[in-house]
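Please see the structure below; I have some questions.
A single protein chain has been omitted from the complex, and every remaining protein chain is retained in its original position.
== chain A ==
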Amino acid sequence: MENNAVALLELRGISKRFPGVLANDAVTFSVGHGEIHALLGENGAGKSTLVKMIYGVMRPDEGDMMLGGAHYAPARPSEARSHGVGMVFQHFSLFEALTVAENVALGMEREAASGDLNQKIIDISKAYGLPLDPTRYVGALSVGERQRVEIVRCLLQNPRLLIMDEPTSVLTPQETELLFDTLRALAREGCSILYISHKLEEIRALCESATVLRGGRVVATCDPRNETAKSLAEMMIGSELAAPPARDTVPGEVRLAVNGLTRASDDPFGVDLKDIGFEVRAGEILGIAGVAGNGQEELMAALIGESRSEQAATIVVDGTPVGCDGPTVRRAQGMCFVPEERLGHGAVPDMSLWENTLVSARTRMGLSINGFLKNGSAQAFATQVVAAFKVKTSGIEHSAASLSGGNLQKFIVGREVLQAPGVLIAAQPTWGVDAGAAADIHQALHDLMKKGTAILVISQDLDELMAISTRFAVIANGRLSTPRPVGEVSIEEIGLLMGGVHSDAVPASEAAHA
C-alpha cells in the first residue's frame, strides 16, 4: 500500500518561459491518490503548458515534480507513460488515415500493444461504456468518437494519473454523464485524475479540489463543491460575469427558409440529410442540438454552399432561392457563416488576421475591386474586429494560428457579425472557449438578433442552446425535429429526441461486435 499522506503528484515552483511570455510562474500544487483535481483557467492561462510538462512533452525551466513520493522529471511522453501517467489531449493526437486499433497501439508501449489488441479495445470500451469499432479509420469518426479513442488508449495502460484536457467540450449531456461515471469509477480504483475544463458546473459536479490559474500563476485553490459557478468563474477571469441576456424580442418576417432539403453525404461514412425543413425569422435564434455525427456537418455544408442542391428553392434567403449557389453568392444575399473548425475552415492558420478578413468579408465589406484586393480596407476592418470584440493579440499582422482558441473564435465571430448579416449560421460557436469569451460571443449573437438578423446555431452544448436560443430543434440521423419555442421543451424530451434516434443511428458498428 502506498502512503496516502503523500500526494500522488506534487508540483513545486514550476516555471516555463517562451520567447516573450512567462507561461507558468512558480506553479505549486498537489494531487492526492484517487483524487479528481480540477485545473481551471482561461485560454492562455498556462494550463496546457503545465500538463505538457507533467506528460513529458516539454521540460520545465525551473521547479521540481514528485510522483508517488519520488523525484519525477519525464524527458519524453513514453517515460511519463511508463510511470503510469496518461493524457487525453484537447487537440486530439490522432492519425486520421490509420485505424482505431493502430492509433491505440501508437499511444502504448510495445509490450502493452501486443496480443489481441482489437479484443482488448472492445472489452475496455464496453466496460466503461465507450463503444468503439477498432477496425474503423479515425478519419471517419465524429469528434466525440475520436475522444473515446484517446480515452480508451489511456485506460488500456492502467494509469495512476490520468490528465484530461477539456474532455467534455464535444460531448452531449448523456455522453458527459457516462464519462463522469467512468472517471468516478477510475478514481475509486485509486487512479488520480487531473481534469481541465471551462465548464464550471461540471467541475462542481465532478471534482473534489481545484487549482485556479490566471496568467500562468496559481491564484486560488478551493473545493469546487463549496463554490458557485459564478464564484469559480470570477476567480478564473478576475472580473464579474454579465448575466445571460433575456429573450424579449418579437420575431419578424422569415429571412431563412429551408424546404425539403435532402442530400446524400459526400463522405462515405457521413450521414445523409433527409427532408430537412425549417424557417428562421428576423430577430430569433434557432438552436439545433444533436449528438455528434448525426448530420450537423452535412447540414452546415449545405447551408454554406460547400455542397450545393439541385433545386434552388431548397434554401431561400429573404425570398431569393440560393440552393444552387456557392458561398460567395450566398454572402452577397446576406448570409454569414461561423464554421465549427476554427483553424483551417473558419480561418487560414498561416495567414495574418487582416488577410483572414479577405477570406469571408471580401464580398460584403467591399474589400476588393475589379479583382484587386484593398489591403488598407481589410486592415481597417480587422482592426475594427479586434477592437470591437476585445481580441487579445499583439497585432493584426500576426497569424491566425498564433491566437489562442478563444481569441481566434472571438475574431471569427466578430468578422462575421460586423458584416451585418441578414442570416448568420454558426456551428459550435463556443467550442473549447473559456467562460469569458463564451459570454462575449453569446452577447454578440444576442445583440445581432435584436438588430433583426435571423440566427441559426448548431451546437452540441445543450446549456448553450438553452441559454441563447428562442426556438429549438434536434437533428438525429439526418432528420430534424419540428422546431419549438425553448420554454416549451423539457430536458427529458430533448434527451428522448436525441437518444431515441441515437439508438437507431449508432448500432451498425456496435452490433457487429455484440
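Going forward, a contact is a pair of C-beta atoms (placed from the backbone, for glycine too) under 8 Å apart; a residue touches a chain by one contact, two chains touch by 3 or more; residues count from 1.
Here is the rule we go by: contacts and distances are computed from a predicted model.
Between the names "Oxidoreductase", "Electron transfer flavoprotein subunit beta", "Branched-chain amino acid transport system / permease component" or "AzlD domain-containing protein", the one given in UniProt for the chain missing from this structure view is "Branched-chain amino acid transport system / permease component".
Here the missing chain is touched by one residue of A:Asp25, A:Glu102 or A:Glu208, and it is A:Glu102. Residue A:Pro77 is the one among A:Gly34, A:Gly63, A:Pro77 or A:Gly144 that touches the chain missing from this view. Contacts to the hidden chain, counted on chain A, fall at residues 56-57, 76-78, 81, 89, 92-98, 102, 105-107, 110, 113, 137, 139, 268.
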